[in-house]
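Of the protein chains in this complex, one is absent; all others appear in place.
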């Protein structure tokens, strides 16, 4: 199968009879072949969610007509939806464009760069922004543009403004905070229209805030965790995409927790980024649906 | 929602265009409301699998008509399928009828009985068969009929014949081998038309055959496992439904592996039985599709 | 080896040179054979911890002399220590005497009773106390004395007083709160000289307090957890003995979390109780050392 003719449709709406059949009919009627379909109904919230992957190689019409038909069904059922083609009609790739924000820790950055190089992350990795110069050499190894934007108490608004300009200039769809040690202001979060994924080095909601490994050591927990979530105005309270834990014991000092945590942060962040890039994540309220 | 009006359709067939839409249309057209749908395509085998849960409370026709329409689609696409209503039209429950085979180990038996009592296993647990009298008192505690059927080298065919009669008499749909220490003959396997789920106390295909914990200890592995699978003529080679592992170390003697393994066997078997009872498992060749 | 002649020594003290050799010499000099020794130094707290298992079968002196020698070393190094023989000199078992507190949930109770019956828990399980009559029949199945002690807003002090009398009457060393739905008062905690182990159905310190599965569902976490800890005056803040988690997803409603959580609670509580009974746990501050 030629993946270049695939499209993904993500849907959410209030649960209503006939939804599933309605969409299947529209797609099928226009010659789109449904390859994969997954759905979920949150009964408490009475919300319906669906992800459909279909092939447009043998459409019996054009994309515009199909899109209008989908829009019509969406209107009928009051759906929100998002449609992504792997390639435009011009044959250009529609891959998401990703930027990574880092500070001094390099493990998540290296991990994302290597996974991208390996083909695990279906995106254009086009920009690295940092408030420190340390990781420029890593960016250079992988030939990704590196922009240094120092940030202090005195220049935060201007620095964030400059970052926003870079995101616009590089047409960034998704920002990954790869152990970026600055808190994004609410102004920044409002101004950027794309998605922002953060990795927090604890099993949220435990150990919110600073130095979570120190907190975990202090409390004497027997597992440490990491959490990837969308960044929102309420710090560490964004919708969770992925979490995992690793066992620790009384033998582990804080430095051991930090070392074990690095592996966890890399894995959890990479899984979350991959799910996002593959259009598998739907947000609603403070939660997510992550289709397998 | 009233679960008594739900039905589950399990489908497998060669992958063909229009499958998904075709079925959705038939169900929707007869007033069946699709609540959940999950599908899978095995590209290597070019096989398509789907599980659809739908509500027949507001059918605009009767079940017979719906069934004939489904049969027609199935014929058109050369589908195998299996349709299960939660209740018959007479209001009688259609729960699967389960028998448990045991010998002397009681942990899996207790576990299944307790889960059934707790409502975790959606079935009628109506029969326990054993080749030893030891566990009769457990059966009595939970008020499940217990049939002793001793088995030795000399009486195996007759004993198995008697077991088959019991399965027929109790109208058993599914047999669970809960650490049953006898090997079922091919004759038995051919004669019983229902499903048989076995728990093997290793991570198959490692340590096939007898005394797997001893084998694992001998080999010095760092994890031990358990595997629930459908019983087939080739011992320990049936389609795998569920597996899991637990960490062990040089400190663990065989008795420790046996102790740790008990927890694993219980969990793995229970998950497999639950998936089977909820019509989430499709077999093809020596493999399974297990829908979440 | 005859386990009846084994003894376990648990030690904690400020870290000092010569500790390990000093104790080894005393034990060896009296003919005690060291079978297992594990130690830990918390460098931040400069605290030393050790667990020594030794055989007194071939002592070249009597237990009293050995004990005086140990006491002398302990004084020299300002050690706290705890010495437990598997059997008294009279051949009587020195197993810890355990009571279980329950309310209405039966899964942890059944689990502990079955493990005890299987020989996994090295204790005398001699008493079950409940504020509800529901689980009396379970106690009767396993032939353990069941004492009903209803508890309401009006009679809490008197009810707890009665419980303390029962604990004294049955000479209880350790109480296990097996999903006991009452909060023990500080008076009770002060009055009982033994150990109290509780299971909390979350990954502490996340979701402290009531209805943690509901909290977890509300927050949209991707793992749920359970925590076994010593009960202390600060609710849910006692020293953690064991924790574990299980994966969940958007598909899991609160009832699914409760179901998955039951398995977790059983496993985590059983591991903690087993470690405690085997004298593997040392408390210091709000933390524990749990020797493998």
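Observations
Just so it is clear, A, B and C label the chains in written order, and each chain counts residues from 1 on its own.
Just so we're on the same page, contacts are C-beta pairs under 8 Å (C-beta built on N, C-alpha and C of every residue); 3 or more make two chains touch, one makes a residue touch a chain.
Just so it is clear, the model here is predicted, and its values are computed rather than measured.
Annotation: of A:218, A:263 or A:278, A:263 touches the absent chain (contact as defined above).
The omitted chain makes contact with just one of the residues A:120, A:134, A:165 or A:187: A:120.
Contact with the chain not shown here comes from a single listed residue; of C:62, C:187 or C:292, that residue is C:292. Mapped onto chain B, the interface with the missing chain covers residues 40, 42-44, 49, 203-207, 219-223, 225, 239-245, 249-251, 253, 286-290.
Looking at chain C, the residues touching the absent chain are 1, 17-18, 20-22, 24-25, 27-29, 33-39, 41, 43, 58, 292. Seen from chain A, the chain kept out of the figure touches residues 107, 110, 114, 118, 120, 141, 249, 251, 259, 262-263, 267, 292.
Note that in this section only the chains that are shown with their structure count from here on.
In terms of which chains touch, the assembly is arranged so that all chains touch all other chains.
At the interface between chain A and chain C, two copies of one sequence, more than half of the residue numbers in use appear on both sides, so the contact is built from largely the same positions.
Averaging Cα coordinates per chain places chain B and chain C 38 Å apart. Measuring from the averaged C-alpha position of chain A to that of chain C gives a distance of 43 Å. Each of the following residues of chain C touches two or more other chains: 249, 251.
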